[in-house]
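With one protein chain held back, the other chains of the complex are shown just where they sit.
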Amino acid sequence: MAVVQDVHGHGHDDHHPTGIMRWVCTTNHKDIGTMYLWFSFAMFLVGGFLAMGIRAELFMPGIQILEPELFNSFTTLHGLIMVFGAIMPAFVGLANWQVPMMIGAPDMAFARMNNWSFWILPVAATLLVSSFFVPGGAAAGGWTFYPPLSTQGGMGVDMMIFAVHLLGASSIMGAINIITTILNMRAPGMTLMKMPLFVWTWLITAYLLVLVMPVLAGTVTMLLTDRNFGTSFFNAAGGGDPVLFQHIFWFFGHPEVYIMILPAFGVVSEIIPTFSRKPLFGYSSMVYATASIAILSCVVWAHHMFTVGMPSVGQLFFMYATMLIAVPTGVKVFNWTATMWRGSMTFEVPMLFSIGFIFLFVIGGFSGVICAIVPIDIQVQETYYVIAHFHYVLVSGALFAIFGAVYYWLPKWCGRMYDEKLGKWHFWLSMFFFNLTFFVQHFLGLAGMPRRVPDYALQFADFNMVSSIGGFGFGLTQLFFLYIVIKCIRSGEKAADKPWEGGTTLEWTLPSPAPYHSFETPPTIK
Amino acid sequence: MMYNVAKINIAMLRKLLIFSVIMFAFGYALVPFYEKFCEVAGINNLLKPDVADKDVKVDTTRLVMIQLDSNVRGLPWQFKALQSNIKIHPGESIEVMYEISNNSDQETSGQAIPSYSPRVLEKYLKKFECFCFTKQVLKPGETRQMPVKFVIDPQIPADITTMTISYTFFSLGAVN
Amino acid sequence: MSSKSVATRVGAALLTFYSSLAMSSKYNFPEPQSAIAQDVYDQHIFAMWICLAIFIAVFGVMFYSILKHRKSLGYKAANFHHSTLVEIIWTAIPCAILVVMALPATKTVLAMKDTSEPDITIKVTGYQWMWGYDYLQGEGEGISFYSKLSTPRAQIENKEPKGENYLLEVDNNLVVPVGKKVRVIVTANDVIHAWWVPAFSVKQDAIPGFVRDAWFKADRTGIFRGQCTELCGKDHGFMPIVVEVVEPEKYAQWVADKQKASASAMTTAALN
Partner (left out) sequence: MQKSEKASLWQVVKAVFWSFVGIRKKSDLEKDAEMIQPSQVVIGGLIGGLFFVVSILLVVKWVTS
């Protein structure tokens, strides 16, 4: 339960009645948001530790540190923890803090349920992490846990399945809470079309969550019964089909990608106008583009499976659909550019992270379009090219947006400013090391290095070393981020109620730090 | 007023929970849906009973080659087709023989599942008799021959000239 | 500010370093050895040029804006916030570009699926952790063998210096004649594997209980290496694929040798 300790350890510095029970029983959206954020940061460090293990093993050819089986567990748990333990809870934490403040509500709709949905997370995380220590070790079938490989594993796989169940339940409860809050708790006059884009993207994300998380729960349940109760959903011997698992998994998995990126779009769409001192260009198209991305994301799943041997009709269908989804995504980038155009820009840390987000996300988008083209995808599928692609989308996409959001709202949360200079260092170091780590992986993939291998041919040696050095640097930089945040909380300068000149949303009308109960009387919206 | 909001909220909670449960069920519904879809699309009609449509015309203008493949997974058996490949006219009714023998000194059971390549073949292959999805029990040292009767629909696209019919025997130990 | 300019310079230097490395084929797709692989290679290069053009256009505008439209330069913010015409234009252009990219891809997809009229058919079976090859039809019919990693354990454990083809060498190469259409039927024994030879642009998942097919026709003789690309457990990283493409006469010789030697081997293979 180190994770939970961590949450307590750093959560105290809110100037409110302390005592551990306050955090255990709290129903306040700000307390819960804080806990979510600290939890996700703790998991980010755990997942990061696993990543360091992976990069250390891959530093040189040959087996040095991790035996192949343990290496596979590391990659598997790294993926699961980063996706379900770090990125998603971080966004839920942001939503918990910001959504009520941005729509002028006193709190979330279901305060008690909010508390439950948080406290499920440490339990699931404990299950995941402790599976390393059970006989047979942690799950080693990749974060996508394709059967029949995942039917082979030991108890660790069952623990992983339960953890996924719990994480899914938590996400669904969180999503229901957010939807209800946004739809029912808005201040008078806050029509849907006046909502900040961050709220809009979260509303759509929450709908996607209730749409696909239950499907994931169904899939892992089938896997569980296949493993333990003799069903044969995915067992060819009993008339099942292993490929069916991949279909159901990616029916969840592709929208999941958008669950992790849409709130990031929302964050960036808040930050860019603020620091450009200019309204967001094409607000309504942004809302509609988000909605259409969400809908289309449900019909493109099989582009993760172009090599399973589906008929050409299937390949072409999913190729066309996938390419079309690139269009609304691209339009968003144009919108942000147009927002910056002829603005009056300043470049504080949140803005830097947002521009970094756009820059790197576009690179990830390009490799995404290239992966959509079936013949090329068949070459790069399951290679480091795909690894590079989705880290560009998830690290420089989702994670950079989260960093931006934290710097952006930190003054509001704790009433103190972060150190601008250190923040800039954090940005530039992250940017440098991120690219050092992942840009080279495109070339590794093209040259033929498969993913999920603990050892590789000599021709890949130099770029793997570069990538590992970048990886260690990126990891250390994030400890630096922890220092910046703690320094801000402890001894940052007092922040103004509206520290950013261009801020227009409701939370800036509140004092800094935000009072325990945000809007006891609903604000009036012009 | 607060009471009212709480009521609306609960109503919404109920709706969304029901929706989640429906989506959970939908995950399961994808299983039969997938099978049905594959059957309609002719991709993977594994469970479909053999079709007996005897009045197809034989297309004597062309010959196609059928390769007969066999695999055994997790059983101490030998499994092979008596001829490795045959050349036939589409529409012709064909019978081929497969043979299994148990090389071990224990009674074991297994069951075969079919698979075809290229995948469009599944749409044009009509089987009247087959041993797939039937439990086979072999005594130590026993050998058994099993026929497969089928016809290739003459509608099969002209550019398909070589195809593979494959059977894989799996051990039934884990299944039953 | 100084930190920024340092970072910019380092970034630019790094970009140059990357691009120079990318120019050498070591970090690109391997040299294509079949018509399909050539198509894939060309389409990838084409797509890269398109991406580069869009990249320059978008970020040209953005960085111009970042440089000129700053508050520190005293630039006053404009206040426009939408233009439906502009939005329609910038939606239509990507659509057109995508159509241009999709057309050749569609052709290649259809060509990749065309496994008809093969000269040789080979069944590839993935095992934990090696490959099995059975020549089903054509010259060499009946040949059957396993292909396992031949790199010694000591090299992997860093006790010996690593050889030139470290992790990419096997005991029995898959031998095929040059210029002949080879159809591979891919299946697996236990879990999902994937059979991949980059030089021919062939990658097909091997799924237990199911057969899937793919094909290639090698243009040149030589030895081409690939690896299993679907996580299949402990030794996933240690089951390479080596295809040896030889002249037809040499192939006939190989077949004759193999058939002489394999009469007994076949029975043991079938036992598995």
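Per-chain numbering from 1; labels A, B and C assigned in written order.
Here, a residue touches a chain if its C-beta (ideal position, glycine included) is under 8 Å from a C-beta of that chain, and two chains touch if they have at least 3 such contacts.
Remember, it's a predicted structure, so these values are computed and weren't measured experimentally.
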item	value
Candidate in contact with the missing chain, chosen from A:109, A:257 or A:296	A:296
Residue of A:132, A:317 or A:347 touching the missing chain in the full complex	A:317
Among A:283, A:366, A:418 or A:481, residue touching the chain not depicted	A:283
Identified contact with the non-displayed chain, of C:13, C:73, C:110 or C:261	C:110
Touch residues of subunit C, complete complex, unshown partner	82, 84, 87-88, 91, 106, 110
Missing-partner contacts on subunit A, residue numbers	191-193, 282-285, 287-289, 291-293, 295-296, 298-299, 312-313, 316-317, 320-321, 324, 327-328, 331
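Here, only the chains that are shown with their structure count from here on.
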item	value
Whole-Å gap between the CA centroids of subunit A and subunit B	40
Multi-partner residues of subunit B (each touching 2 or more other chains)	73, 113, 119, 168, 170
Junction residues of subunit C - those touching two or more other chains	113, 190, 208-210, 212-213
Of all residues in subunit C, those that touch subunit B in their complex	113-118, 121, 123, 125, 136-137, 141-142, 183, 185, 187, 189-190, 208-213, 270-272
Complex interface listing, subunit C residues touching subunit A	3-4, 7, 10-11, 14, 18, 21-22, 26-30, 36, 39-40, 43-44, 47-48, 51, 54-55, 58-59, 61-62, 65-66, 69-72, 75-83, 86-87, 90-91, 94-95, 98, 101-102, 105-106, 108-110, 112-113, 155-158, 162, 164-168, 186, 190-192, 194, 196, 198, 201, 203-205, 207-210, 212-214, 226-238
Subunit B - residues contacting subunit A, complex	5, 8-9, 12-13, 16-17, 19-28, 30-31, 34, 41, 43-44, 46-47, 73, 111, 113, 119-120, 133, 168, 170-172, 174-176
